[in-house]
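Following this message is one structure expressed as structure tokens.
Of the protein chains in this complex, one is absent; all others appear in place.
Right, chain A next:
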Amino acid sequence: GSAGAGQWRDGAELYQKVCGHCHEANVGPVLKGRGLPPEYIQRVVRMGNRAMPAFRPTEIDDATLADVARRISTGAVLA
């Protein structure tokens, strides 16, 4: 859970606790259903992109980031 050090249960939990605060709230663009490549999502999270802040591995570990990117790109279950 979010009590871990940048460790999340899975990408769905991460999406709900972090990404969704903007991407489900008219702050960031909608991500669902766009088939965005996972590599692109991972890169934007690590680099940040204009208005969007960057996130460090201590906040979002590599494995959970890969999982959320996969879920977003394939339309798998998100929170």
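Here is the rule we use: a contact is a pair of C-beta atoms (placed from the backbone, for glycine too) under 8 Å apart; a residue touches a chain by one contact, two chains touch by 3 or more; residues count from 1.
One rule holds for everything that comes next: contacts and distances are computed from a predicted model.
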{"item": "Hidden chain of the complex, named as in its UniProt record, picked from \"FAD-binding protein\", \"Light-independent protochlorophyllide reductase subunit N\", \"Ring-1,2-phenylacetyl-CoA epoxidase subunit PaaB\" or \"Quinol:cytochrome c oxidoreductase membrane protein\"", "value": "\"FAD-binding protein\""}
{"item": "Interface with the undisplayed chain - residues on chain A", "value": "1-3, 5-6, 17-18, 21-22, 25-28, 46-59"}
